[in-house]
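Yeah, one chain of the complex is gone here, protein chain that is, but the others are all in their spots.
Labels A, B and C are assigned to the chains in the order they are written; within every chain, residues are numbered from 1.
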Amino acid sequence: MILPKFDYKKARTIEEALELYNKHDGNAFYLAGGTDLVPLIKLRLLQPKVIIDLKGIDGLKDIKKINNSLVVGPNITLFELKQNPFIKDYFPCLFESLEATSCKTLQMRGTIGGNILQNTRCLQYNKSLEWRTARGFCLKMGGKVCNVVPNSKSCFSNYCGDNAPSLMTIDAKAKLVSAKGERTVRLEKLFSEDGRSPFTIKPGEILKEIIIPLKKTKGAYEKLTVRGSIDYPLVGVAVTVKKDAAVVAVTGIGPSPHLYEIKEINEKSINEVADWAYEDARPVLNAVLTPLYRKKMVPVLIKRAFKRIGAGGGR
Amino acid sequence: MRKEITFTLNNEEVTVEVEPKWTLLYLLREVLGLTGTKEGCGYGECGACTVIIEGKAVNSCIYPVLEAEGKNITTIEGLSKNGELHVLQKAFIEKGAVQCGFCTPGMIMSAKALLDEKPNPTEDDIKEAIEGNLCRCTGYVMIIDAIKSVAAGR
Amino acid sequence: MKTIKVMLNVNNEKVTLQVKPYETLLETLRERLSLTGAKESCSLGSCGACTVLVNGTPMRSCLILTPEVEGASITTIEGLKNGEKLHPLQQAFMEKGAVQCGFCTSGMILTAKALLDRNKKPEKRDIVKTMSSNICRCTGYKKIIEAVEETSKK
Partner (left out) sequence: MDENLKIVGKRVIRSDSYAKVTGGALYTADLKLPGMLYAKVLRSPYPHAKILNIDVSKALKVPGVKAAISGFDAYGVKWGVFRYTQDHAMLPTDKVRYIGEDVAAVAAVDEESAIEALSLIKVEYEPLEAVFDPVEAMKDTAPQIHEQYKNNINIHIHIEVGDVDKAMAKAYIVREDTFKAKGEAYAMMEPYAVVASYANGYLDLWMPNAGPHVRAKALSNLLKLPLNRVRVRHINSGGAFGGRSEVAPGDLVASLLSIKSGRPVKLVLTREENAMCSRQVHDIIATVKTGMKKDGTIVAKEYKTIYDGGAYSSTGPIATSIPYYVYEECYRLPNVRYDGYRVFTNKGIRGMYGCHGRAFLAGNEAQMDLMAKELGLDPVEVRLKNGLTAGELTATKSKIISCGLKDTIIQAAEKSDFKKKWKKHTRNKGIGMGCVAIMCGFPMGFRSGSSCYVKINDDGQVTLITGMVDNGQGNESLAVQVASEVLGIPMDDINLVNADTEVTNLDPGSYSQAAAYVGANAVKAACEDARKKIIAIASKKLGVPEEEIDLKDRVAYSVKTPDKRMPISWITREAFFKGEPIVGTGSFFPDIDLEREWVSKPEGQMAGTYSFGTSVAEIEIDEETGKIKVPKFIAAHDCGRPINPMAVEGQMEGSVGQAGIATIFEGNMWYKGFLLNPDLLEYKVPLACDMPDIETIIVSSNDPKGPFGAKEGGLTIRMNAYSAIACAFTNATGMLFEELPLTPDNVLKLLEKNKGGKR
């Protein structure tokens, strides 16, 4: 399958990248590992004029300990990040979600920034132009109806990132930069909850850093897939425990991860969150297993994650 | 340094990036895949690489590719129209003018250039027109016969 | 659209190419350099049949734009032999019967090579996990895993 025509530019600095973006009237996409972006372009889901490669920018590939935070450059690959000793020691939940992401080869190409900002997916969306033309364009394609839930006004495509939910449970923040300057937001604020355009990132903004408070945690990531590798999560549950409290994030169902907090961990509170997450989950028939089943798996995986943490930590 | 050139090849406009050091023959055979034109000697001695440029038969193996810019070029592949052979091609077949076939494209192109310019050539004209085309098989008799038959047929 | 000049070191040979900005590394290898050992199967990064090594790291070449890897060393399956001598993994794949239709084979071997290059003695678990990056429809993987295991023990 060949790519449609576009121009390729390699940026050396963030400033240069922002300038290139503005020069192309916003019809540009930033490229990191390309494991999400390139298939979307091949399927003609995106038709950019220019691709701006961020991999040549110095500093976006570093992991630094600054004060009490771990500052992670977005261009670091999932595989490299996984090797970082802080990750395994401090954030078992993130370590597990990194380990569970796709397959080893794609971990070596995919970056953490790209992984966080991956587009939402749907069985009726991630198809060739010919397929989609025959089917009729859905909401996410700029059409008038959702092809999965015909009377819906919103898009149910699934956010399938494994690592954003883990990062949310460890209070990660994102530093974004644009021509107007920098801003730092909590990771969950990046999600718009609208499948059509799942992120709150403004046009041209670049993810510059992921900042994680450096506190030791316990945690686990539970992922439901059919196969043992390559697959996106059909449901993913990240749980991080800090002393008596816990944070739970659910991914793979709907356009953004759902986040829950537990003030005091006990059987009752875990069950409550599990029930709550069950109620919140509104999967539709847009992934390979049935919606009701995926919904049912949310509390199952939440309880499993807690059980595993209780049984002696993340690993 | 590659350069872009545009010319007409077998009635179609072609734009292609070329290296200045290339010959037209190289472009035709190696880049455009038109292998009907043959390389016999590489020095312009045998005529196997003959193509028609602006109505003239030319040895493409010594023709610098950059000079093709804007020109009208015909190769053996451009001779038949809609599956129908050119009269010269038919005549070569009918008169037994083809043996190993390696000189044939160049021979036919030389003959075509002649007939286009001079529809009723004399035998001497014909011999002169193909004197730059070597044939090792036929002894030329049937080739000349074939060209003559076309000339007479007009 | 302008082309982009890219220098690569492909199987220990320097090449300079003018590529399209939207050309994948797989296209460059197969169409420009005629290195057809890397296969196109899913074209979307799901299957691993197009895996090549970029600076030693296994990568799906169908997902990489050639300009992205300017200056990189690329190893394809064609570059694995040392003269006439097969790479031990190639030898083991043959001897263990790990090859059937052969369409996934080059990607499998290169994925395994990268693993053994970074970890000489991987545990079987690591081998299985790493080789789970690539899809094979014929073998059931048993003999592929055995071939990698066998090589790692040498």
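Miscellaneous remarks
We adopt the following convention: a residue touches a chain if its C-beta (ideal position, glycine included) is under 8 Å from a C-beta of that chain, and two chains touch if they have at least 3 such contacts.
Computed from a predicted model, the values in this text were never measured in an experiment.
Note that the undisplayed chain, when the full complex is considered, contacts A, B, C. Within the complete assembly, A:T290 is the residue of A:S197, A:N266 or A:T290 that touches the hidden chain.
Across the entire complex, the residue among A:I230, A:I262 or A:V284 in touch with the chain not shown is A:I230. Although one chain is hidden here, its contacts on subunit A can still be listed: residues 1-2, 5, 103, 123-124, 127-128, 130-131, 133-135, 147, 224, 226-232, 288-290, 292-294, 296-297, 300, 304.
Residue positions on subunit C in contact with the hidden chain: 30, 34-44, 46-47, 49, 76-78, 80-81, 86, 90, 93-97, 99-106, 109, 128-129, 131-132, 134-145, in rising order. On the side of subunit B, the interface with the absent chain consists of residues 13, 29, 32-35, 77, 80, 83, using the contact rule stated above.
Just so it is clear, only the chains that are shown with their structure count from here on.
Taking each chain's centre as the average of its CA atoms, subunit A and subunit B sit 63 Å apart. Chain geometry summary: the mean Cα position of subunit A and that of subunit C are 28 Å apart. Rounded to whole angstrom units, the spacing between the C-alpha centres of subunit B and subunit C is 45. Contacts from subunit A toward subunit C in the complex involve residues 1-8, 10, 31, 34-35, 38-39, 42-43, 51, 53, 55, 103-106, 108-109, 228-230. Across the complex, subunit A is touched by residues 1-2, 4, 20-24, 27, 40, 43-46, 48, 51, 57-60, 62-65, 67-68, 70, 111, 129-130, 132-135 of subunit C.
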